[in-house]
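Here it is: the structure, laid out below.
Not every chain of the complex is shown here; the ones you see sit where they belong.
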Amino acid sequence: MRIDNGYMPVLNDEVPDDGDYDAGRRRGEFDHITPEDFTRSRGSGRVTPPGWIDENELRRVRREMPVAYVEVVPVRVDDFGRVTSIGSLLRVSDGGAVIERTLIAGRVLYHETIREAIARNVAKDLGDIALPMLPQGLTPFTVAEFFPTPGVSPYHDERQHAIALCYIVPIAGDCKPQDETLDVEWVDPRSAAFDEFLGQMSDGHDYIVRQALAWTGL
Amino acid sequence: MRIDNGYMPVLNDEVPDDGDYDAGRRRGEFDHITPEDFTRSRGSGRVTPPGWIDENELRRVRREMPVAYVEVVPVRVDDFGRVTSIGSLLRVSDGGAVIERTLIAGRVLYHETIREAIARNVAKDLGDIALPMLPQGLTPFTVAEFFPTPGVSPYHDERQHAIALCYIVPIAGDCKPQDETLDVEWVDPRSAAFDEFLGQMSDGHDYIVRQALAWTGL
Amino acid sequence: MRIDNGYMPVLNDEVPDDGDYDAGRRRGEFDHITPEDFTRSRGSGRVTPPGWIDENELRRVRREMPVAYVEVVPVRVDDFGRVTSIGSLLRVSDGGAVIERTLIAGRVLYHETIREAIARNVAKDLGDIALPMLPQGLTPFTVAEFFPTPGVSPYHDERQHAIALCYIVPIAGDCKPQDETLDVEWVDPRSAAFDEFLGQMSDGHDYIVRQALAWTGL
């Protein structure tokens, strides 16, 4: 299933797509933004919404500062809170030639809370009726440090140094693949297929799933 | 509201009531119990279901070994997982003369999992349609050590040494006071009434609520 | 190395040995105990220190109530707090015919704090100059539920239902095998020998080590 052309972006690129601009944001922080903020350009010749960085600048900043991420392990749970299956996304890479299996991940935007970042990224990948049950506290089950240099940690992202706060989020609703996501797949961590499932994740995302499971005691 | 007659039981007494026996248990562990188990008596002359200890023995064991408890802070949450209110029970004490404000607490029974103990105690106090969202992992936000000697820790229970694993459990459904519970009350932790609410809890339960809130970042 | 005669006690039996009585306890809780307490017998014809249950009664209570345990993963750490090796005990079983590899585990005694239980069990197994660095908080990295019935959870103890609060404890000093412990062995979790090390643990203790490592991010 996997086609690897040597270019494998690990975490979501959070540059706004053209359609993102009007995407009905619920983020209250942007309420006090003036129209001028929305239309100013940041020297790239391209209009960028406030809180977003244009592609050129993001690329540069990624080589200068760690980038804060949230990473979500979507799960289905039974009435006792036990994890019955773990979700992942099948998606086409930016280059278009690779199909990759990933978790839900994305940058925390400027002036966005971690909870909003989790909710926004879940909705972006699973759709608006996924009904995620967000955690009551912000303590992550692990913190994954992605480095551009392989081998410094179990996690690697060639584009950047990312500090990912990792959360387990039960999904109570229905999932609809969005944008570049081809499919959302669920696997029972006690099934024979689970090892293959993990083997299809790269750059340490499989280890995030293992840590999530260890944390649940499963 | 508070009537203190000097006798204030802190944690639920888990001796079975007459009505408990047939109370439609969902606990699968009891499936392999034989009818003989259900009718045997343990020397007290009283028939006790398996996994329950009769009152005399429980009283004695409580002076000899720490007793494992679960303690639940029931909360209402918004779509972002943020706690909007905290629940408590108003109940008549065993003696009948005291009205006390408590959290949901109870022993973990023999061969019962912690998840089952949480679900059973929530159902016992809030009813069957409370729809508790149990945690995915078993790591408590704190461990409260109740000692029969006051002052050893912030927690006191004159009957026993109890080790209580404390969890925050969002309640999605409707609550109906059960048994000796007179009412279930909810309070917004950001409201002016919150300090009074905490002041009505005793023996350290208010501190458990404070720790729960600190853990949520509220 | 392993000799399995079919009888494999999982957790330490916490009945006091003859020598335990005068073992220079530091536990302040026992300060208020009268001499009478120390000499009374509990019907077994054997003198039992206060806070200890005699063997017969302990055996019976273990079939009626969950027993609270602490379980310690001893580790060596570098200056950055990273785990460099994990310790285990090689010990002769009660029966004398089995050599088993275990973590440090023991009951929480009546009126003993969890911290005291951790310190006492570390000292009991590693000696008085092990210099354990106890955790600042009591939140365990996992809670392991041992059931007498195999398969209910990843953990099994044929003698009892034990609820074990699991902690990682860095050891800064020197370790000397105590009592029935033959040796204390350390292994680097990144070494080739680690899988064999885990394979020599039974009844779920290997999984506790795995969860500890996942929690450290190693």
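Think of it as A, B and C in the order they're written, each chain with its own count starting at 1.
We adopt the following convention: contacts are C-beta pairs under 8 Å (C-beta built on N, C-alpha and C of every residue); 3 or more make two chains touch, one makes a residue touch a chain.
No experiment lies behind these values; they were computed from the predicted model shown.
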Open item on the list: Total copies in the full assembly, please; the file places 3 of them.
Closed with: 4
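Operating definition for what follows: only the chains that are shown with their structure count from here on.
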- [ ] List the interface residue numbers of subunit A and of subunit B, divide the shared ones by all numbers used, and answer same when the ratio is over half, different when under half.
- [x] same
Open item on the list: Distance between subunit B and subunit C based on Cα centroids, please, to the nearest Å.
Closed with: 28
Task: Centre-of-Cα separation between subunit C and subunit A, whole angstrom - done: 40
Task: subunit A-subunit B separation of Cα centroids, rounded to whole Å - done: 38
Task: Where subunit A touches two or more other chains, by residue - done: 215, 217
Open item on the list: Per the contact definition, I'd like the list of subunit B residues that touch subunit A in the complex.
Closed with: 75, 77, 79-83, 113, 115-116, 119, 133-139, 141, 168, 170, 215-217
Task: In the complex, subunit A residues that touch subunit C - done: 142-144, 153-154, 210-211, 214-215, 217
Open item on the list: Under the stated contact criterion, what part of subunit C meets subunit B in this complex?
Closed with: 29, 53, 57, 61, 63-68, 107-114, 137-143, 145, 147-149, 152-153, 161, 163, 165
